[in-house]
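Quick notes on the structure that follows.
With one protein chain withheld, the remaining protein chains of the complex are depicted in position.
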Amino acid sequence: MTAGTDTAVVRRDGPGLGEAETNARLARSWATPPGLWGWLSTVDHKQVGRRYVVTAFTFFVLAGLLALAMRMQLAGPERTLLSPDRYNQIFTMHGTTMMFLFAVPMMEAFAIYLVPLMVGTRAIAFPRLNAFSYWVYLAGGIMLWVAFILNVGPDVGWFSYVPLAGPQYSPGKRVDFWAQMVTFTEVAALAVAVEIIVTVFKQRAPGMSLNRIPLFVWGQLVTSFMVVFAMPAVMVSSSMLIMDRLIGTHFFNPAEGGDALLWQHLFWFFGHPEVYIIFLPATGFVSSILPTFARRPIFGYTALVLALFATGFLGFGLWVHHMFATGLPHLGNSFYTAASMAIAIPSGIQIFCWIATLWDGRPRFATPLLFVIGFIVVFVLGGLSGIMLASVPLDSQVHDTYFVVAHFHYVLIGGAVFPLFGAFYYWFPKFTGRMLSERVGAWNFGLFFVGFNLAFFPMHILGLIGMPRRVYSYPAGVGWDELNLLATAGAVILAAGVATFVGNVWHSLKHGVSAGDNPWGAGTLEWATSSPPPSYNFTHIPVVTGQEPLWTLPQGLPAQGLPVVGGLRVDQRELLLTTVVDADPDLREPSPEPSIWPLLSALAVTALFIGSIFTPWAVVWGAIPLAVGLIGWFWPKSPPDTPEPVID
Amino acid sequence: MSSPCRSAVSLAALAVLTVAACDREEREPRGAPVGDSGPAAITQGTLYAGQPSPPGPSHREYEGNAYHISQGKQLYVWFNCGTCHANGGGDIGPPLMDDQWIYGGTLENIHATILQGRPNGMPSFRGKIPEQQVWEIAAYVRSLSGQTPKAASPGRSDSLNAKPDEQRMPREEPKGSSPGGPNLEGRQ
Amino acid sequence: MEKAPHFVTDLAHLPTSAHGPRSATWWGTLGFILIEGTGFALAAAAYFYLMGQPETWPPGQAPPDWLWGTAQLILMLASLLPNLWTDRVAHQEDLRKVRVGLVVMSAVGLLTLVVRAFEFGALNCRWDDNAYGSIVWVLLGLHATHLVTDIGDTLVLTALMFTRHVEPRRYTDVTDNCVYWNFVVLAWVPLWGLLYVVPRLV
Partner (left out) sequence: MSRALRIGSLGLALCLALPGCQGVQSALDPAGHQAGRIAGLWWLFLGVLAVVYLVVLAGLLIAASRPRRRGVLPNGPSFAREERIERRLTGGLTAWAVGTGAIILTLTGLSYAVDRDILGLTDKAELEIEVTAKQWWWQVKYNDPVPSRSFETANEIRLPVGVPVRIVLKSQDVIHSFWVPNLHGKTDLIPGRVNETTLVADREGRFRGQCAEFCGFQHANMALDVVAMPRDRFDAWRESQLSPAAAPADDLARQGQQVFLSAACVMCHTIHGTTAASRVGPDLTHVASRPSLAAGTLPYSKGNLAGWIADPQRIKPGNQMPITSLSPDQLQGVVAYLDSLK
């Protein structure tokens, strides 16, 4: 040993350093600066993830209030609570907010918070990019909502079909705000997708080979790849739209060689995978919650992973089933019928595996499990009505009717929001250190489940008896009155369910029962650290020996005694990189410090995007502050890192 | 998290940016109420032709409103204004996208011209085109020479590309308002 | 938690930087290449889609003059040589040669921008003529955006290499930048075919 290796200068994780000392040093290295500055410059994936959760949930509530407004308008025939102009803005904002500002960001939020914990690393890959993505997302969301409040809200549907959304039929700036909001949220989503892919590929704890990756992480990984391949389509199409509107290009002008259906192809090439981008992470919630409460490992791990791949792959081959009514050749349409129905096979396999896990388990019906059971009941119904929609003749009748509205709410609320609420109850203790009330949770589930079915089941029938979507009013005497009233009543109950949840969170944040590290006795790594986790996630990087590391510990080791590796620096932010397939330790890389530059860059991007709504030159002059921001971001800090401490 | 504080700040900033939007984006299908003084003041006759009238209350309501200008563009096509004025470049009738205005280039002037008709071929549309639509057409005609705010002017149409869209038109300051009055003969 | 942890390995011997797929940044670069490659592919698909609309292609005009676009192609393919050389010397962490390579690549990059300006000038259409003009301008502009960002990156790296910030991780930044330039060049080959060859084939 050299002279300098007394404990004072050992700056590595290892047996030589006591636990308390290790934690203290890690806390110092990974700390976020205090105060407002720290709040603006943090790159901690847990803080950013929490912000994403809170922001996305806020948008969920806002969009839900819009839905209530619509249900009030449609409670009876020929009501005049809302003008058609206002109604059109409201249903557009509802769909846009739910899809772009709630569903996808919420799923990303859970990925940002949980994936690094579940794979056993100290931070997400590219944490500054992560902070940047949040600011960009926030700016896009605020921009859209301020526009809406100022009566510049988009009014052409979340799908913005041209030519209605084009320059001739949508004067003013309403649609431009929509198109730029898409750009904002897609930039954010693409950034997060890259972070998740790299985190999962390179930062898994030693021993977490491909066959030990938690199913939630698999779900997020497949989702991230879908984002990478799907989101560019909507960025290309929304850019074309805004160029048609602002600088006179002719992509969608049939008189000059453009075509309105080009928009639909591009939009649905994104729009259909989008459904799976929302659904696959939710299957990850289910696959996390079920084993914990059934008290047995998930049945059919391999089948579930393959089902994720199959869904992700098939998801790109179905977009034309949104266009069956456009007069495309029927033979081609039949191919898309087959592909759309084929996706029932992986979905069916997933459902079977989940029910089988429950069947062979010893279930404990806590609130998360209630929501998972609600998910199966509701989502399967939505999946089956999806099979009806895949059929060309049936689709020709129910397309663009309330049947479709019912279908996709069963699929999206059933398939994503039910698991999401389960996930809130499941991980809330990890996020906050406190439990949500189980008693209120049961009420929350009951109101939500009953309200949901009451609100949306009647819509199936409404669609079949002729009620089209996106109407601000309907005539009396066609036979739609009672069912609409019923749906409105259901919507109110549903809203009460959400309010119950908000109340539960509000109360539990202060008065909830203290959770401890692993209140549910779960098996994955996020439960192997304190609740909430420290800034550096784990005192030592654990070694993984099974799919549920906390359940399959080597003989003789108690739950907290995971085998760990030493040798990482504790005086600086350092990550362990492992190999892609086997997760063998390979490299120690530094992780960036907090920085204000991601926020400044996001502000520059915001100025550029919003400016470009009003003049194309904003792209040119807006690039200058953006370049400054990016250079500041990537410029290495000085002085360079302190030299490596040496230990024999 | 002090998210309320943050939201408030961002909200205020954006509100300042887009505060002008409210009027521009309003879609009032009944038309903005224009005081009687508007058209009456101009219908004094061609004596005042060329004199820019003081901007009335209608200015902002129609000229600054994307929906009304766009409606005006549609009516311009529907009512066959292009038969004489082409796409604004002029044919039998005078061009509408330059800086020359025989009978004045303000919104009120154009409104009066449409209602009253003018010698040498411009018919009177009084009683044929409802008041509100006349204002809309007048506002659109102003946009042809870039007189309306760019953010409210129409983009390209879904039709053959005959000329750059109105929102990219260079602004032509009306010139036909010199004290000497318009040169009516010059047009004949 | 106060129980002694069960250490199974000491990883202090691991290196702190590596080139290629061993590093996280390389995978991040690959991710963005995938995203942008998808963007190019979809824009190209839109080109083919629009090609099916009018009777003739390009509609009512001659194909674009191929001089500047082909000059760009040759210049870019030639730039692969210094780029690959820079990549190699960065692997060797030879500071002097890396500096030379980066200066050359910065110059080449700026030259491609000049050529791109001539390309735009020599086009047979405006973006607001018709859908053909629109997609041609967008494809060319999309690629130009990639040129600008990569050249910006190269310039900043070049500056860094002449400051005190030189350390092993900078060399991996250089190799990642080389990977990205390869992508920008390789993306131009099919785009060049689309813009200059395809209109002559139909």
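Should a chain be cited, it is by its letter among A, B and C, assigned in written order, with residues numbered from 1 in that chain.
Everything below uses one rule, namely that a residue touches a chain if its C-beta (ideal position, glycine included) is under 8 Å from a C-beta of that chain, and two chains touch if they have at least 3 such contacts.
A quick note: this is a predicted structure, and the numbers were derived from the prediction, not measured.
> For the unseen chain, which displayed partners does it touch in the full complex?
Looking at the entire complex, the absent chain's contacts are A, B.
> Given that one chain is not shown, which residue among A:Ser473, A:Ser530 or A:Thr615 touches it?
A:Ser473
> Taking the full complex into account, find the residue in A:Arg71, A:His399 or A:Lys430 that is in contact with the omitted chain.
A:His399
> I'm checking contacts with the chain that's been left out. Which of B:Asn65, B:Thr113 or B:Gln133 qualifies?
Among B:Asn65, B:Thr113 or B:Gln133, only B:Gln133 touches the chain that is not shown.
> From the list A:Asn23, A:Thr58 or A:Ser83, pick the residue that touches the absent chain.
A:Ser83
> Touch as defined at the start, partner being the missing chain; which of A:Leu68, A:Leu81 or A:Ile465 qualifies?
Answer from the full complex: A:Ile465 touches the omitted chain.
> To test your reading of the contact rule: which positions on chain A touch the chain that is missing from view?
83-85, 88, 156-157, 161, 163-164, 168-169, 254-255, 259-261, 291, 295-297, 299-300, 303, 325-327, 330, 333-334, 337-338, 341-342, 344-345, 348-349, 351-353, 355-356, 358-360, 362-365, 373, 376-377, 380-381, 384-385, 387-388, 390-401, 461, 464-475, 478-480, 482-483, 519-521, 523, 548, 551
> Since one chain isn't shown, list which residues of chain B touch it in the complete complex.
27, 29-31, 78-79, 127-133, 158
Quick note on the criterion: only the chains that are shown with their structure count from here on.
> Which category does the touching pattern between chains fall into here: line, ring, star, complete, or other?
Chain contacts: complete, every pair touches.
> Would you say A-B or A-C is joined by more C-beta pairs in contact?
A-C
> For chain A and chain C, what's the span in angstrom between their mean Cα positions?
30
> Provide the list of chain A residues touching at least two other chains, using ranges where the numbers run on.
Chain A, residues with two or more chain partners: 244, 247-248, 250, 253-254, 256.
> Name the residues of chain B that each touch 2 or more other chains.
Each of 156, 161, 164 in chain B touches at least two other chains.
> Across the complex, what residues on chain A touch chain B?
Those in contact with chain B are residues 39, 50-51, 54-55, 85, 138-139, 142-143, 146-147, 150-152, 163, 166-169, 171-174, 244-248, 250, 252-256, 610, 614-615.
> For chain C, which residues are in contact with chain B within the complex?
So the residues of chain C touching chain B come out as 128-130.
> If we count contacts the way the header does, which residues on chain B are in touch with chain A in the complex?
1-3, 7, 10-11, 14-15, 17-19, 21-22, 24-27, 66-67, 69-70, 150-152, 154-161, 164-165, 167-168
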